[in-house]
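The complex appears here without one of its protein chains, the remainder shown in place.
A and B label the chains in the order they appear, each numbered from 1.
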Amino acid sequence: MKKVFLFVLIAALMLPLFANGNGESAGSSAGFAPTKDITWYCTSKPGGGSDIYTRAISDSAVANGWLSKAPLINYKTDGAGEVGRNEVANTKQNADYTLLTFNSGDLMPMVANTPNRIKNFTPIAIMATDKQLLFINPEKAKYKTFADALAAAKAGTQVVIAGSKGDDLELYGMLIKELGLKENQIAYITNDSTADAITSGLGGHVDLVMSKPAAASEYVKAGMLVPVLALSDSRFAGDLASAPTLHEVDAQYNDVELPVWRGIVGPAAMSEEAAKFYSDLAKKVSESKEWIEGYLEKNSLKSSFMDYKEAKAYMEKYEADYLKKIGK
Amino acid sequence: MAENTEKTTGKRGVFTVISDHLPQIIPICTSAIAILWIVLGLKQYGFWDEFKGPKTGFFPTIIAIVMLAISIFALITSGKAKKPEFEKENWMAALGMLAMVLMSYVIGMELSILAFMILWLKVYEKCTWRTTIVATVIVMALVIGAFRFWLGINFPLGLFGLIFG
Partner (left out) sequence: MSNFAMLFRGFSVVFTFQNIAVCLLGAILGLIVGAMPGIGSLAGVALLLPLTYKFNPTTAIILLGSLYYSNMYGGSFSAILLNIPGDSPAVMTMLDGYPMAKKKKRPGQALFTANLASFVGGTIGMIILTFLGPGLANVGLHFGPQDMTALLLVAMTSIGWLVGKNPTQGVILTMLGILLACIGMDPQTGAPRYNFGNMYLMGGIPFVPFVIGTVGFSQVLRLMSERNDKVDEDKMVKQKLTIRGSMLTGHDVKRLLPPAIRSGVLGTFVGVLPGAGATTGAFLGYAMNKAFKSEEPFGTGAIEGIASCEAANNAAAAGAFAPLLALGIPGSGTGAVLLGGLMMWGLNPGPLLFTNNPDFAWGLIASLFLANLLTLMISIGVIPFLIKILTVPVKVIIPVVLVICMVGSYANTYSMYGVVVMIIAGLVSYICEKSGYSTAPMLLSFVLAPLLENNMRKAFITSQGSVGIFFTSPISCAFMVILFAIVLTPIIRGIIASSKKKKEA
C-alpha cells in the first residue's frame, strides 16, 4: 500500500510530464509475462506503413494465442513522430508494457534532428529488411541503361532521379558520393511517397525512379517500369534479376546499398526479462504463416529476424555509421 | 464570481488600451514574424543554390518580404481603421475552454467534459435541469460512444491514468 501511495504522490508531482501518456503505471517483473494492457506506440496515422506493420505483428500474436489481448495501438504522429519516440524513450513507469514500432526511416531523422539516440531505447527485434532499385520508364526514358545515364551525367547533361524521403534520400547521397558526382550532375527530387515518385516516372518527368521492390512490382509486371540498377551487394531475384549492381555496371565502383529495416523497440527502462519475452514473441510471429504470407510476401520483404541482442548491436552500428556519415 | 469581476474591472484600463491599439498591434506583430522568417530564411536555411535553384529559405523569405511590406503599409494607414470593441462575455468561452483542457490533465478528458457541461449549463447559463441533462447526455454519448469506442480514440485519463493504467 505504501508503495502505491508513494507512487501516486510522485505521479501527481510529475503530472505535466505525462500530459499525453495513457496507461502509465508501476509494474514489476520477474520471469516476465504480461498481466496488463500493452501500449504500442506507432508514429504513423492509422493506415500508414508503420500502422499496417504493427497491426500485422499484433494480429498474428493474438491469432496464435501468444498474446491474450491485442495491444492498444497509440498513434503519435506529432512532430513527424519525434514526440512519440521521445515519450517512449522517457517512459519509466510501465516500461515493460510499452512498445514502439521503429524503422531505419525513423532512426535517421531522429538522430539528425533531435538529441534522441538508440541508447534511450531497448531494441527488441528486427523483423524484416528491404533494399532499393533504380527503374526507368521504357517508353519515355532518354537512357535505357544505368550506364547510359551515368555517361550522360558525366558528359554534362543533368540526370534526375525521383524517390521518396528518408532512407531513399540518404541512399541517393551515398550513390553520388560513390560515383564522385555532384548534386547538379545527378539531381534528386524528394517525393512524399514512393507512389508519387513512380507517378512522375510514368509521366516521363524524371529519368530514373528509386523504389523498393514491393511498390514497383506491378509496374514491372505491366512493363511500365524496367529495373536498371540494383542498389544492393547482389542482384535481386525474379523479374528484378535483370538489373546489375553498381560494381557490375562499372568495376571501378563499389556496390552501394542502404538496407532498410523494420524493427520493434521498448523504452530504455524496460527490464531484460521483458525484452526477452517480446523478442521471443516476435520470433514466433516472424515464423508464423500469417506473417510470412500476409505481410512479407505481400510486400516483397525479406525476413531477417534478429533477436534483442542482435538487434541492439545492429541498430547501434547503424546509428554510429549514419552519425559518422552526416558528420555529427 | 465577485472576485472575477473585480479583477477584470481592475485591468479594464489595460485591456481598453490594448484593444484601442489593435489596428497598430496586429501589423507590428506580423512585421515581427516576417522579419524573423526573413532573417532565419537567409541566415540559417539559405536562399538560392547555384545548381539546384531555390533552397529551404527561398519560398518563405519571398513571402515574408511581401508580408512585411504590406504590414508596414497597414501600419501607416492604421489611423483610419475602426477600433475593435470587445465584451467581457466573449472571453468566458475561452476561459471555459481553457478550464476544460486543464482539467483534462487532472481528471481525464471525459470527466472534464462531463463536469464542464453541467457547470456551464446549470451554473453559468442557469438552464433547467432538464436541458442540462439532455445536452450533457447527448454530448457524452457522442464522445464516449462514437469517438472512444467506435473510432478507438484514447482520450487522456489524467491522474486516473496514472493510477489505473
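FYI, a residue touches a chain if its C-beta (ideal position, glycine included) is under 8 Å from a C-beta of that chain, and two chains touch if they have at least 3 such contacts.
Everything numeric in this text was worked out from a predicted model, so none of it was measured.
The omitted chain makes contact with just one of the residues B:63, B:107 or B:159: B:63. Shown as candidates are A:177, A:221 or A:325; the residue that touches the absent chain is A:221.
Note on the undisplayed chain: of the listed residues A:100, A:198 or A:246, the one touching it is A:198. Interface residues of chain B facing the missing partner chain: 22-23, 26-27, 30, 33-34, 37, 40, 44-45, 48-54, 56-60, 63-64, 66-67, 70-71, 73-74, 77, 81-82, 84-87, 89-94, 96-98, 100-101, 104, 109, 113, 116-117, 120-121, 125, 127, 131, 135, 138-139, 142-143, 146-147, 151-156. On the side of chain A, touch with the chain left out of the figure occurs at residues 19-20, 45-48, 51-52, 55, 74-83, 86, 109, 112-114, 158, 160, 165-166, 169, 184, 187-190, 192-193, 195-196, 198-200, 202-206, 217-219, 221-222, 224, 294, 298-299.
Operating definition for what follows: only the chains that are shown with their structure count from here on.
Rounded to whole angstrom, the centroid-to-centroid distance between chain A and chain B, based on C-alpha atoms, equals 36 Å.
Put simply, chain A touches chain B in their complex at residues 8, 11-12, 15-16, 18-25, 36-37, 72, 74, 93-94, 182-184, 187. Of all the residues in chain B, the ones that touch chain A in their complex are 51-52, 105-106, 154-157, 159, 161-165.
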